[in-house]
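The complex appears here without one of its protein chains, the remainder shown in place.
== chain A ==
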């Protein structure tokens, strides 16, 4: 493989602790190496430019059945948005639910190289992998959902952690999944009865278990296995005024639990898209920001990581395994609604949504996401996401950077709100003058998520031995710049390397890369009971047989990267 030397760039790297100093980065055999280790490298002149590791997105919805439902039922999302094939680039389309091809290219343009699909219904794992396979450039993994799974509900009702862990290990292997995802624990199953679980102590109908038991049990099973990532949670009561108390109740379930993982993470719970979970008030008329209460908790408990779920004020497509929430949303906006029940496992809904700067609640949501990031004491534990496409399309990450890095940019947005004064009154953002720097951005988009995922040995930094995922942006942090320059520069990487392959050259996509699918193979002791339960449930309840279930072989995962975990004792 070709050797590269990226010379004289302003490097921002939390792993090496470099805060914008000039440094050279060397690449050999797909890895970052010491600069002395390259003999006759191709030299990239990065003088006056910003150099960072490839971005790592811990939470996005970019592949799988609900993403595809979004594509199918929103032809208007593709109207006027097509880009014909040119050079190495294949045809692209779509805005909030882009085609797989556009997903890969657009992430790469922003300097991202690793993206995790945040909710995979196990029954549709094959479809999810087919879409990931067709997404160029990016390394990807997918989180199967467990929070409403009948096996899990039945085992955890009796607090059978070992059986839960054995089932998780089996399902991760069967679906080639990466982590334990939980969406509205118990609530999506309750939705099958037309009900919901809004609090952590609301009983799940029929199963006689509460969300609190599910959450705590899954954290314990996750640590029993020692998985690279922690339990990854979308809590109950998403998007409802007053829900910050549910969020704090959910956080508290992690108290006293220590991480058991040899992958270097410090958290036992990652709570996702916290913006949607930080509302005060008791109706949309008096909803306000409780980002301070939330961040007080997060700042003082280091076994939790979170991501933002930043509203970007766009027209987008919401999609989640939180079926009851999507019903709530369609009652609110009367647009299209799709709803699916995934047999014994989960459910989902899809609804288009317009976050308008003219609507007070949307503006408050915009403030809350930014407050979470700006009130964070440790940017290694709060990550930039939009919960793509739920709070906005991922292509807005550079715009979020602009808002985080510039109070002027935030003030411009405040001035564009129709209900500016009411929004300022209901939130804290106008009183926050903090402006993040590129080092903190690198923590929130690279080093932090990589560490939380248990992938700090591969991604998130530029230390020798890490994967050679490197982005060069045409941005000089030492020259004066306007806020919009940030968005422009970080929307279009000048050069991008993915495992040592240069996939962007002079802002142009030059290669479709050598994308890999990450999955976790957890070895556990033989568990005849769980295997018998699996066979029995498939015979009695599933519409498919076990033979039609497993994601096997070269077809679905042509380029796997398997992370081995040994939980046999």
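Here, a contact is a pair of C-beta atoms (placed from the backbone, for glycine too) under 8 Å apart; a residue touches a chain by one contact, two chains touch by 3 or more; residues count from 1.
As a convention for this text, contacts and distances are computed from a predicted model.
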(message) Considering only the chain that is not displayed, what protein name does its UniProt record carry among "formylmethanofuran dehydrogenase", "Monovalent cation/H+ antiporter subunit D family protein", "Sodium:solute symporter family protein" or "MrpA C-terminal/MbhD domain-containing protein"?
(response) "formylmethanofuran dehydrogenase"
(request) Have a look at A:45, A:76, A:208 or A:378 and name the one touching the chain we're not showing. (result) A:76
(request) Taking the full complex into account, find the residue in A:336, A:377 or A:532 that is in contact with the omitted chain. (result) A:336
(request) Extract the touching residues of chain A with respect to the undisplayed chain. (result) 73-77, 79, 84, 334-336, 352
